[in-house]
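The complex is shown incomplete by one protein chain, all other protein chains being positioned as in the whole.
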Amino acid sequence: MPHTAPASVELRDRPALLEARGLAYARNDEPVFGPLDFTLHPGEVVLVEGDNGAGKTTLLRLLSGLLAPTSGEIRLAGEPLTLARLSPQVALLSHANGLKPELTAIENLRFAAGLLGLRSGLSPTTVLAGVGLAGYDDVPTRKLSAGQKKRVALARVLLAPVGLWLLDEPYANLDRDGIQLVNRLLENHANRGGAALITSHGAYAYTSGTPRRIPLRADANRSDA
Amino acid sequence: MNDFLAMGGYGAYVWSAYAVFFVVLALEALAPRATRRRVLADLRGRLKRRDARNEASA
Amino acid sequence: MNALTLWFHKTGSPPTAYRLAGRIMPWCYGLGLVLGLVALYGGLVLAPRDYQQGDAYRIIFIHVPCAWMSLFAYFFMAANAFIALVWRIKLSEVLAMAAAPIGAAFTFITLVTGSIWGKPMWGTWWTWDARLTSELVLLFLYLGVIGLHAAIEDRRQAARAAGFLALIGIVNIPIVHFSVNWWNTLHQGSTVRLMGPSKIDASMIWPLLLMALATHVWFFGSVLARTRIGLLELDGGKDWVRAIALDDDKEAHA
Amino acid sequence: MRSGSTAAACAALVRRDLTLVWRRRGDAANPILFALIVVALFPLALGPEPEQLRRIAAGVVFVAILLAGLLALDTLFRSDYEDGSLEQLVLSPHPLSLLLACKIAVHWFTTALPLIIVSPLLGELLHLAEPLRGLLPLALLLATPLLSLLGAVCVALTVGMYRSGMLLALLVLPLYVPVLIFGAGACNAAQAGLPFAAPLLWLGAALVLALVLAPLACAAALRISLS
């Protein structure tokens, strides 16, 4: 069943999970992207599209609060995001999976659960099974393939009791099943009232419904071209 | 004049101290010029690359 | 926004600051040079011989002003780093990082002239005394700040990290001083005092103070020169910098 | 949805770091080995005369342990930075300074404590004077946490760099100077029959301050480096 976002009126009435106003970032005075304006409501999945080096990763780091914007403002659930007060409502999946190669998948997830808390009704074991890695509990993460590591990292995101997912290239390294898995996870998350911002360089895409897209280009590039 | 240079027997010490003072400060004053030239050359390189990129995309 | 903050904002904007710095800088260098030469004439020729140290004391006319400058430059750097970290003002970041190499130069001069002076007077080039050791640590701190600033790619991040280090250092310097103090003291006390009478004759103090003034003015000239470069680097993509870069190229080929 | 308590987060972090050290237990012996080699070089360079070695024993052990600690510092955030778990740590809803304090504590426990335990052996190699056998570990017990805390701030500043070794040493050494002076100074004073309580008290005062302030500074430095 394809899900059309945002579905219910009830979800729409809540404040925007994420709001960016005039968001721009420059590195060594070279504009990376922006200024950008967008909002993300509960139940929405937004796709950030851009070529290599267009600043997709930078945007996610800005939205998670790791990086301060050059100009503009970010609001999470109505509250301005500052470096000193990072939001407990964001889960970030970045290029580095954030997994310890020496630890088993389940140990990695247990640590993540200890750090961020646990979504009610889930446990590391059930989540691991949920990403198609049932029985891999005791395998050290370094012995997993790149795609399997990605699944463990996705399990970590799934586990966190947060409304907003920021996923950097979630489809990378995944097989056909894996891509479907990501889509399913995103769809469930949106149905639960969560929202997600995912990046992709375009090869794969969120196929469920018609997600909103944010094209990412630097303002300066646009005016020069 | 010789008396002045001898500095009561401490000439070597006094004059070497003053030499250090002048040499270091002279280098310190010349350094920004070299840096400035390098920074501006870098900048021109960046501009050239950007122009090339824009021409290619246009 | 009131008039003062508006003025501050305007002067603090990179192109204005660049132009202003360019206008003041030559005056600072020139005044510093003139004052310095007068002070040198006073110190080397006019000032009488010391009753105790003979002519060797004449090193004081460069050693002491440089020692003052080494601390002054550090406070200047740390104060600007503090402003940069708290209010994220670009100009403060640049000013803080501009002060570091100059401070390092003055610290180096202080150490070298001090040990040249120490050899005939104390009987040793170097001793692990509180002032000497803390001055050496100060030099290491300057080099650390410069090294950290150079090692980070992003200019603003580099300035913040190095500024943070400078702030840690400002706590460290007195600690080093007092820690060494309890196991060794050789360096004499302060000669020139803000409170109470100075322990130096009037015929000797004026070249000293004049040289101190000269080094301060020189310091600001050099800070401005480096600030201009820092601003160019930081604002590399802007039109005003572009114009300067192209002008400079024309000059070089003319 | 509920986020876990701060205590649970700290416990999870401590458990994970201890597990990691256990899984890489081969590496854990490296600082000890390094300190042993440095200490062993001194009799070879200065000659085996016990009197001469005894005079410098405390200082040499102190410097060897300081350098071993400096080498180990790099591992504090290196792997966490490379595999992205440092990012996750910064993004957690719990106070970063507290989490970092836990990390530093585990690091001290696994790198510095073993060094303190072998310090009597190191001292023995240099014919450490009798009255110092108890004092040297005590001084190290006060000094090494300080070294770890101050070092952590500097590591946090250099965390994003590739070859940060020399720069890290340059940043760290000025901060280590007072610790070394007081720590080794207390031992030397005791050896000379002079009163030695004062430097230890200074170390204690600095340690108490650093325990609170260094994690805060470390968190601030880390935020700068990750941006």
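Order of writing sets the labels: A, B, C and D. Residues in every chain begin at 1.
As a convention for this text, contacts are C-beta pairs under 8 Å (C-beta built on N, C-alpha and C of every residue); 3 or more make two chains touch, one makes a residue touch a chain.
What we mean here is this: contacts and distances are computed from a predicted model.
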**Q.** Omitted chain, identified by the protein name its UniProt record gives, among "Hydrogenase expression/formation protein HypC", "Multisubunit potassium/proton antiporter, PhaE subunit", "Cytochrome c-type biogenesis protein CcmE" or "Phosphate transport system permease protein PstA"
**A.** "Cytochrome c-type biogenesis protein CcmE"
Q.
Touch partners of the unshown chain, restricted to the chains that are shown, please.
A. C, D
(Q) For a quick check of understanding: of D:L113, D:M166 or D:V208, which residue touches the chain that isn't displayed? (A) D:V208
**Q.** Candidate in contact with the missing chain, chosen from C:L31, C:M121 or C:I146
**A.** C:M121
Q.
For a quick check of understanding: of D:L46, D:M166 or D:A197, which residue touches the chain that isn't displayed?
A. D:A197
Q. Going by the touch rule given at the top, which residues of chain C touch the chain that is not shown?
A. 48-53, 57, 60, 120-124, 127, 181-183, 185-186, 188-191, 199-201, 203-204
**Q.** In chain D, positions touching the absent partner
**A.** 95, 97, 189, 192-195, 197-199, 201-202, 204-206, 208-209, 211-213, 216
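The rule we apply is simple: only the chains that are shown with their structure count from here on.
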Q: Between chain B and chain D, tell me the centre distance in angstrom, where each centre is the average of that chain's C-alpha atoms.
A: 40
Q.
Residues touching two or more other chains, restricted to chain B: which are they?
A. 46
Q: Name the residues of chain A that each touch 2 or more other chains.
A: 30
Q.
Which stretch or stretches of chain C touch chain D in the complex?
A. 133, 137, 140-141, 143-144, 147-148, 151-152, 157, 160-161, 164-165, 168-169, 172, 175-176, 179-180, 182-183
Q: Report the residues of chain D in contact with chain C in the complex, numbered from low to high.
A: 153-154, 157-158, 160-161, 164, 167, 170-171, 173-175, 177-178, 181-182, 185, 198-199, 202, 206, 217, 220-221, 224-225, 227
Q. Along chain B, where are the residues that touch chain C in the complex?
A. 4, 7-11, 13-14, 16-18, 20-21, 24-25, 27-29, 31-32, 35-37, 39-40, 42-44, 46-47
